[in-house]
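The following block contains the structure, expressed as structure tokens.
For this view, one protein chain was removed and the others were kept in their places.
And now, chain A:
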Amino acid sequence: MLSTMLEFAVILGLMTGLAILMGKWLTRVFTGRNHALAERATYRLLGIDPTETMGWARYGSALLLSNAAMMLLGYIVLRLQGFMPLNPLELSAQTPDLAFNTAASFITNTNWQAYSGETSLSNFSQMAVITFLMFVGATAGVVAAAGFIRGLSRSNAADIGNFWVDFTRMLYRVMLPLCFGMALVYFWQGMPQTLSSEALATTLEGAQQQLIVGAVASFESIKHIGTNGGGFFSMNAAHPFENPTPLTNMLHILSMLLIPSALTYTFGSMLMRRRQGWVFFGTFLVMFVGFLSIVYTAEQSGNPLLTRVGADQVLSATQSGGNMEGKELRFGIADTSLFVTTTTGATTGSVNAMHDSLTPMGGFVPLAQMMLNCVFGGDGVGFINLIQYALLTVFLVGMMIGRSPEFLGKKIEAREIKLVMLSVLAHPVCILGFTALAALWPDTLNSLNNQGPHGFSEVLYAYTSGTANNGSAFAGLNANTPFFNTTIGLAMLLGRFFTMLPMLAVAGSLAMKKNIPAGAGTIPTATPLFMFLVVFVVLVVGGLTFLPALALGPLVEQLQLLTGQTYK
């Protein structure tokens, strides 16, 4: 118990230190004047002018169109898998609805997988489609945040930067070198990195074992640094080849938190408002620690129904105890709980345990974090989502004291609040609307792996994960049907761009405003009080929106677990 607390404290401490280092680095990437040689060559190849300045609409268009082209290219290569090299197992191409789902999933940084990696994708597709889309999807997210923060930092300006410059720099100066360095540690720890597709073994008892291998280490590093989360293997980061040791597990966790936490520091640096950056970091951290303690307590307490049939779930010197169904022994309860909280907070979606088998309150947390979508959040977008709630907070507080709201020295007016509300509403409409549709869809029952409230949770989780661009699953749900592939694919695209684009518009609109000096009626936003106000607004808005749906799923399931009610 004590060692668990110490472990959590050490990892969160490391995260904080890395946030400062990475935050400084990102600031230089976003504000540096000089272009490196490789970058200048790339600009020539793309035929762009690095000195062009873009308004938010053009910046957003470039992002949207380039993402569309990349998604289309990924889709085409997936459909042509049969004609591509490095496919010795002769895996056939994905169906059109599945390939659409996969391409949409990876370009939106969701990485929802309706397929299983081992039996569906060749080594070539894992690299040229999946690894590629993970890089560009994540980079696009950070670049959106770069434009966004730049917009907030300017006054009387019509532009928020140059999309192509931000994208190229982010890829060359951050993503590629970081991922390569991390891959070195990963294959040292035991991840395969080979062009072969399989290795055959004869086990000690004489049975044949087919081991699927491939370019796993290079895949894992971008998967977590990019908060992507799709697995090379079906069982994702629970698979020993994707996550062989407790050390890789910790590196996965730190990688996922790296950029989302660093952006608060970058924001503080670029706006010269460091205290404000730390207030946002604190907002993330307070919510994170709260959710972590819920998961850990629930999972360590275990499943009372299993104790009744003779399973010993008590923590001792020789076993971790707790609810071990769907968990890996090397991670036990502590490392699994931290991973669960991180992957759904920093909307990565990688899993090192099966969320479907979590206890009801353990499963409540991933759902809740994805619904709030701003407990660190994915690369770039998590920070944007937090600012959206900060704007909402100054607006609500401003209403209460009858002053016109201000934020970062700018007046917040009807236009900004309308855009914020569009983004705030698009998220639940997408989650709850699609869940309602699926609940009415006749075939849904055939896709469920569990009955009763847990079955409802499986569907709710799928659309929450898709919309929040998380990608983890209550994986018992068979989501590889045309209905689920199409609707979850749409949820991912809507969830991504209906929050990102309105918020870019907010940034563009704030950039054009002039700075006003803080007056007596200005609410100070760089204070612990404001931090708790934001947490409060996030929880109230999220709670009012999603509690009814959560009550039908994990909450009622928890009550039934206590009374011993089970389902076939």
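The criterion applied here is as follows: a residue touches a chain if its C-beta (ideal position, glycine included) is under 8 Å from a C-beta of that chain, and two chains touch if they have at least 3 such contacts; residues count from 1.
By our rule, contacts and distances are computed from a predicted model.
Participant: Which of the following is the UniProt-recorded protein name of the chain this complex doesn't show: "Caffeine dehydrogenase subunit gamma", "Ni/Fe hydrogenase subunit beta", "Potassium-transporting ATPase KdpC subunit" or "Xylose transport system permease protein XylH"?
Facilitator: "Potassium-transporting ATPase KdpC subunit"
Participant: May I ask which residue of A:12, A:93, A:174 or A:217 touches the chain that does not appear here?
Facilitator: Candidates A:12, A:93, A:174 or A:217; residue touching the omitted chain: A:217.
Participant: Please pick, from A:18, A:250 or A:437, the residue that touches the omitted chain in the full complex.
Facilitator: The one listed residue touching the chain not shown is A:250.
Participant: Among A:39, A:166 or A:328, which one is in touch with the chain left out?
Facilitator: A:328
Participant: Check the options A:302, A:428 or A:466 and report the residue that touches the missing chain.
Facilitator: Considering all chains, including the one not shown, the answer is A:302.
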